[in-house]
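Heads up, one of the protein chains got dropped from this complex, but the rest are sitting where they should.
After this line comes chain A, so read on.
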């Protein structure tokens, strides 16, 4: 009895019916049934924890619901309220954009310069370990570490600035810079990750370009601007867009910092959604906020897909 499905091996039907019927164990362990068993856990999970939640969240967003009593259908009322009536939603939205844009404006150039130095330095494992420490540290620890460092009068940062004769700002207390502080802490957390992405991109640039340019007398600055940056464009785009998406979706640091920093300036849409859901029990409104923010993320993601399809980079 054979499980080979190639045409020449396929037996005529009459012959097959004479063969002994395969046992249940044989059938389950066969090439046609086994893959479904292998993939079953993922399919079941995908149904319960991916497709169902997406539909459920969509439904919740069309109702008024406190999580306990029966939801009341309000149609697009929640979306209408958030987009056209609620003054806070747009504040949180612009905070989100400010945060996401800030993380790439500060974080990406830093990571690029560091990666450029990193790929040509000795002791890569050591540098990499050091730059990765913040990325593998839990966000609660990050928040507390920086709360102590950034204490107005006695934190290490302001004491150092003071020693240098500079006025230390109220990093976490001044409403006009609290969000910038969040951006800087987030950049600190993500630097190692972006550095790694860039160093992978840099490793892909053929050394012969640099050698040829050096023979022509180019200095390091020229090498960086004339060879590295243009050759790195696909990686750069990838990092920029994925960082932007991460920034739009991020809110845990702000949530953990909410006690110490001024509330308004650091409230991003994700945090606004979370608080509406789990502090105010306005599930419908929160789900609608989540879907609005998701729409923005989706648009950026589609732009990314377009850019990369056109560039034909790293397609699997």
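Just so it is clear, a residue touches a chain if its C-beta (ideal position, glycine included) is under 8 Å from a C-beta of that chain, and two chains touch if they have at least 3 such contacts; residues count from 1.
Just so we're on the same page, contacts and distances are computed from a predicted model.
Not every chain of the complex appears here, and the one that does not is recorded in UniProt as "L-arabinose transport system permease protein AraQ", selected from "L-arabinose transport system permease protein AraQ", "ABC transporter", "2-oxoacid:acceptor oxidoreductase subunit alpha" or "Cytochrome c553". Screening A:145, A:227 or A:240 for touch with the missing chain picks out A:145. Of the options A:100, A:197 or A:232, the residue whose C-beta touches the omitted chain is A:197.
Here one chain is not drawn; of A:36, A:73 or A:94, the residue touching it is A:36.
Touch with the hidden chain on the side of chain A covers residues 3, 25-26, 29-32, 34-36, 38-39, 41-43, 45-46, 48-50, 52-54, 56-57, 60, 67, 110, 113-114, 117-118, 120-121, 125, 127-134, 136-141, 143-146, 148-149, 153-154, 156, 159, 188, 191-193, 196-197, 200, 214, 217-221, 238, 242, 245, 248-249, 251-252, 255-256, 259, 270, 273-274, 277-278, 283, 286-287, 290-291, 293-294, 297-298, 301, 308, 313-316.
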